[in-house]
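Sharing a structure, written as structure tokens. Questions coming.
Yeah, one chain of the complex is gone here, protein chain that is, but the others are all in their spots.
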Amino acid sequence: MIKVGIIGSTGYAGQELVRLLLPRKDVEIVWYGSHSYVDQNYSDIYGNMFKLVDAKCLDDNLNELADEADVIFTATPQGYLAGVLTEEILNKAKVIDLSADFRLKDVKTYEQWYKIEHKAPQFIKEAVYGLCEINRAATTPDVRLVANPGCYTTTSILSLYPLVKNGMLDLSSIIVDAKSGTSGAGRGAKVPNLYCEVNESIKPYGVATHRHTPEIEEQLGYAVYSIVEGDAEYSNSAVSDIFEEKGQPGGYPITINFTPHLVPMNRGILATCYASLMPGYKAADVAEAFKTEYENEYFIRLLGEGKFPETRWVEGSNFVDIGFTVDERTGRVIVCGALDNVVKGAAGQAVQNMNLLFGVEETEGLTMPPLFP
Amino acid sequence: MIKVGIIGSTGYAGQELVRLLLPRKDVEIVWYGSHSYVDQNYSDIYGNMFKLVDAKCLDDNLNELADEADVIFTATPQGYLAGVLTEEILNKAKVIDLSADFRLKDVKTYEQWYKIEHKAPQFIKEAVYGLCEINRAATTPDVRLVANPGCYTTTSILSLYPLVKNGMLDLSSIIVDAKSGTSGAGRGAKVPNLYCEVNESIKPYGVATHRHTPEIEEQLGYAVYSIVEGDAEYSNSAVSDIFEEKGQPGGYPITINFTPHLVPMNRGILATCYASLMPGYKAADVAEAFKTEYENEYFIRLLGEGKFPETRWVEGSNFVDIGFTVDERTGRVIVCGALDNVVKGAAGQAVQNMNLLFGVEETEGLTMPPLFP
Amino acid sequence: MIKVGIIGSTGYAGQELVRLLLPRKDVEIVWYGSHSYVDQNYSDIYGNMFKLVDAKCLDDNLNELADEADVIFTATPQGYLAGVLTEEILNKAKVIDLSADFRLKDVKTYEQWYKIEHKAPQFIKEAVYGLCEINRAATTPDVRLVANPGCYTTTSILSLYPLVKNGMLDLSSIIVDAKSGTSGAGRGAKVPNLYCEVNESIKPYGVATHRHTPEIEEQLGYAVYSIVEGDAEYSNSAVSDIFEEKGQPGGYPITINFTPHLVPMNRGILATCYASLMPGYKAADVAEAFKTEYENEYFIRLLGEGKFPETRWVEGSNFVDIGFTVDERTGRVIVCGALDNVVKGAAGQAVQNMNLLFGVEETEGLTMPPLFP
Partner (left out) sequence: MIKVGIIGSTGYAGQELVRLLLPRKDVEIVWYGSHSYVDQNYSDIYGNMFKLVDAKCLDDNLNELADEADVIFTATPQGYLAGVLTEEILNKAKVIDLSADFRLKDVKTYEQWYKIEHKAPQFIKEAVYGLCEINRAATTPDVRLVANPGCYTTTSILSLYPLVKNGMLDLSSIIVDAKSGTSGAGRGAKVPNLYCEVNESIKPYGVATHRHTPEIEEQLGYAVYSIVEGDAEYSNSAVSDIFEEKGQPGGYPITINFTPHLVPMNRGILATCYASLMPGYKAADVAEAFKTEYENEYFIRLLGEGKFPETRWVEGSNFVDIGFTVDERTGRVIVCGALDNVVKGAAGQAVQNMNLLFGVEETEGLTMPPLFP
């Protein structure tokens, strides 16, 4: 029985962890942590859990929780985990962090984009970037700390990784135009997230400044290593170690444009990625690269050339749907990736990481078909 | 292994059957029937099933299907099943009908409200009305034909049944004001169901003429029998047999007002039910009646007095949430019931019936927590 | 030139006043009052007003404002206006109050339902209930204080008034099941009004306790007077004076059930009203009553028997659409009324009142066709 504690269980991602873990016979949730709702019934906060969860919200005492849990999910604001994490905690329980605190290997980049000091840089190297499809080899039962990737970043990296890794893209030409449902904005009570403000509108935000930008750049920067070294077998974690030894923890420098947009829907992310193909590459090469990298990946569904994903087809599931086209007129490849930001973009991916860390089948508890309509 | 065939698998309810049955290890879907999409890949019609369903749509040949399946779900337009059903088919496979063809015991009422001739009245008596919570005793492995209740009717009947059965309501005072998401309107290409026509609007329809009205009336009419006979132990099916012998197949005559409304959301039904309490009854009596009837029902969640259901809390699940209040000023009880029209209002309830017919645990495959947000 | 001040101009109703008054050549907005956004550019709060409004938000100093304005609209929380209103202010400027402070003639009822003490009961008698269609005679240029009706109440009263006034209804049988878009919940930052909480859900709230209940009851109670006195010519204001002299300020006692629901859309209210017809009345009588009362009303559109309103058809306009049916089976009439809660349910009606108070054509600035889709 895997004993699970959730810090931030009353946020949308935290609640999704509950939804995904509750049906499992090999998992017990022992701690429903919350900052705002301590001592309240969990099912009063989330009515969907009525009669399913009979527990009150506890505080966010990570130390105490580490005594009771085998694994702790932290679905918390940026900076929180870095501020409280200790060697002692990691010795008692594994931590899967859904925040950005340990995603970036280059602490300077973190501090520059997040505009906060990193309080626990000593754990950065150890943290495994938990994008299982490109980093599975590093996600092993001895890992103590997983940095669960962001929602936009998961979509963007998976859409571009095979092409970057195989040297097919002009690396200076990458643009990711992404669209997200509103659950990505969290459950905080803010005017811009009110129903009447979001409904019947679409808007860009964080243009040229969104914090998921360097995360995408860093991971794609690691993928480049395979081109340089002529070897496609490196996991991104392995590459990040190599770069760190070179004193270049952020990997090969890539700069992209990343523009997120807020869409009036609950769940779903679509990333429309543009890049110029290097000379000589055709649509068939692109298709081949995707197939080679992903054909055995359960959670990645390749739609192929000329077919494009729609977020409705992945809702409630851990799938990532990817399609592409090559525009001969402009020499660009356009790759679109879609996923459910609360599942594969957050809680589902965290469970996938948990499965790997505990030697359980990677897809356990994550094979439900998408819900439509 | 239960071999399942679905006629109408490309409608919303049919697709939901696929979603619910696909993960089950004891079920195999052997026939994806469709009227409009024969020979097309099922996953081209429903992209969420890509990589999960590798089958083409077959036609709606019920006879041939009955040779291959243990149970056939018919998610078809009114009149279809009555037009093709035969003794031979029922001898080969059980049929769970999601249409209205065998829901009403009084064929005259059927023909009057549906304005079509009933082509197979000989099977009406045999058909079990599959509202498990009030008719479980009759839903046994020897049953050949189940009439799966309508979405509005499930919500309305379950909200009122304990009060009617216990003689607490002025039977002439019942009003059900119901609200449904748009999936209830089906997947047909009609202007009134276009996004821009439904979005940002609410409308009543079928006022005083909606076909679910007599279904609610008939089932509540059976429930009255317990008052008359002073015995609360009859299943509705048992009562309907008694009434039929009396030459009064529609049960005790009750007339209600039922007004459905179309709401701009995908899933969910909310029924707001009004009735005058018989003298002497208080809120505590109402609460007691609900508790007595439903406290052991897995799929019914009693919110209690002063708490009301919201459709978001049941989405994707087989739950029915019920709350109520008694207005001392007017002497009325107001009961609200909510469910997911595609699950408990259609496919989920059909699976619940299948479980009972095949001696499987009633909740099998139906215990997923609701999806939110 | 009518000089207008708006207290609460940064709420949804306040902003709608701006939208409606800005294009008028006979009106000048001299004061954009706000509680939360003082000194900020109005167009930074409402981006739709960019380049149209070049003003900063001012505070809510009613006294100072009264020196500058001919009329003050107060789109403020309950209790605010009653707490600050003085004879001096009313001598300087007319006040049209969009809150509930002066809607109820019976101060005890007010204090009971709103659970606050009324701080200025001395102005209650003077205040004209500004539902122009039933109270136009009382809304004259000498009026100093108008109590602008609530959104639910406008819909409900207008849907039932002709039938109550003409003695056609069993007054103990009235039920109003109402549905509202989310703008009615205001612009306050609260979790239940977040996009993801409202979207894809419908819920009842304030069941048997909503504060619009006594307002509907009181106005319908005045309408009854015409039955009693056999004279249909009284305006509701005239009747309320008569009742007040009798020491029965709330009018003829009527109790109804009123149940509001929150619908995932921005604008619109639909009221589905049920009542038993008094013996002998038929659909034709109902149609006649509506015609007699409303056929010359510009803002009321009678759809007739068997046709029902949809909120999409009134969006952005000051129209109220009304349709009905008589259910012979149950003896009930079902009347549905629809309007835009921000226009006819708030700002549009307030402008209509302003027009009457200043001797301008009643429809001035309010004849824009509804916006669809």
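For reference, chains read A, B and C in written order, and residue numbers begin at 1 within each chain.
By definition in this document, a residue touches a chain if its C-beta (ideal position, glycine included) is under 8 Å from a C-beta of that chain, and two chains touch if they have at least 3 such contacts.
This one's a predicted model, so the numbers in the text were calculated from it and none came from an experiment.
The omitted chain makes contact with just one of the residues C:Ser34, C:Ser99, C:Ser183 or C:Asn257: C:Ser183. Residue in contact with the omitted chain (choice from B:Tyr12, B:Tyr42 or B:Phe308): B:Tyr12. Within the set A:Gly8, A:Pro309 or A:Pro369, the residue that contacts the chain not displayed is A:Pro309. Those residues of chain B that touch the chain absent from the view are 12, 182-183, 187, 189-191, 193-200, 264-266.
Although one chain is not displayed, chain A still touches it through residues 172, 175, 177, 179, 181, 196-197, 199-205, 207-208, 255-257, 259, 261, 263-268, 270, 272, 274, 308-313, 315, 325, 327, 329-330, 332, 334, 336, 373. For chain C, the residues touching the chain absent from view are 12, 15, 18-19, 22-23, 46-52, 183, 200, 266-267, 301, 303, 310, 312-317, 319, 321, 342, 367-373.
Criterion: only the chains that are shown with their structure count from here on.
Inter-chain centre distance (chain A to chain C, centres taken as mean C-alpha positions): 48 Å.
Residue numbers of chain B whose C-beta contacts span two or more other chains: 200, 266-267, 310, 312-313, 315, 373.
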